[in-house]
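All protein chains but one are shown at their positions in the complex.
Entry: subunit A
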Amino acid sequence: MSAGAGAGVGANTDAAAGTAADAGAPTAGRDESAAGRHDPAPARVAPLRRVNPVTLLVIAVILSVPMLATLDPVSAGVAVALELALVPATGVPWRTLGRRLVPVVVFIPVAALSMLLYGTPGGQEYWHFGIAVVTENSVNQSVAISVRVLALGLPTILLFSGVDPTRLADGLAQVARLPSRFVIGALAGVRMMSLFVDDWRSMTLARRARGLGDHGVLRRSLSMAFVLLVFAVRRGTKLATAMEARGFGAFPTRSWARSSRLGVADPVAVAVALAIMAVSLGASIALGTFRFVGS
């Protein structure tokens, strides 16, 4: 690990990066300041990647709760604009961001349309059919909800793209002090997901081989999901045995091979998040568009 990148700021290099570290090399990679991930750090680590994953959870709450509390396009619009301006500091490449935003963007028209037709009627009425009424009010709400979906989706993607589950687990156990049994169990479960993907693929091919591949995708998927559940229970049992064989749960205290701490980057990141919310809500109040949900 290069000096500087990790020192003093907690659990900190992007673990997704390298595979080339040499186990035999005399590095200081396991000491406190190096924070435990082993690859030589890339020359520049994005500022957000120096923030402890637990802090990222807190930031996610800061950035989303106010967005749920008000329903106006200005606050959400300002928040989205500020967050986009900060993309370079998150280390998430624009292309990755674009790809991950696709589901969010797909969801927007669904939310917008239902608001448009069934939002609280008010102001001028433009069109109606049965209980569906398009009014001035519902148009405004529809626009507001579209921006809001983006304002909720964008920070989640930016905060958690490339967060290593292992680092998150280290943080939850050492910083948030959650019970290690729970944290390690969940982590091991996440790791098993790739096995389930392989299981699913093999089962799909096997159904084709057995003459069941032509019809009934839905029914087939349901029955495969059931078998996958059986596999999951069985794999889980085996894994639990393997973990127990390595002393998991046998001793009252457990140590951690990787340290996870809070550093300078953490309060800074929280402050930035609070500032984003202050500015966006402030703008909305100043322009008189601020409105509590339900008021």
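Please note the rule applied: a residue touches a chain if its C-beta (ideal position, glycine included) is under 8 Å from a C-beta of that chain, and two chains touch if they have at least 3 such contacts; residues count from 1.
Methods note: contacts and distances are computed from a predicted model.
Student: Which choice in "PqqD family protein", "Molybdopterin-synthase adenylyltransferase MoeB", "ABC transporter ATP-binding protein" or "RNA polymerase sigma24 factor" gives the name that UniProt lists for the one chain left out?
Tutor: "ABC transporter ATP-binding protein"
Student: Based on the whole complex, identify which of A:100, A:207 or A:291 touches the chain you can't see.
Tutor: Selected residue, touching the omitted chain: A:207.
Student: Can you tell me which of A:100, A:235, A:261 or A:291 touches the chain that was removed from the display?
Tutor: From the options A:100, A:235, A:261 or A:291, the contact with the absent chain belongs to A:235.
Student: Contact with the hidden chain only, please: which subunit A residues?
Tutor: 15, 18-24, 29-32, 37-39, 164-166, 184, 187-188, 191, 194-195, 199, 201-203, 205-214, 223, 227, 230-231, 235, 238-239, 241-251, 253-259
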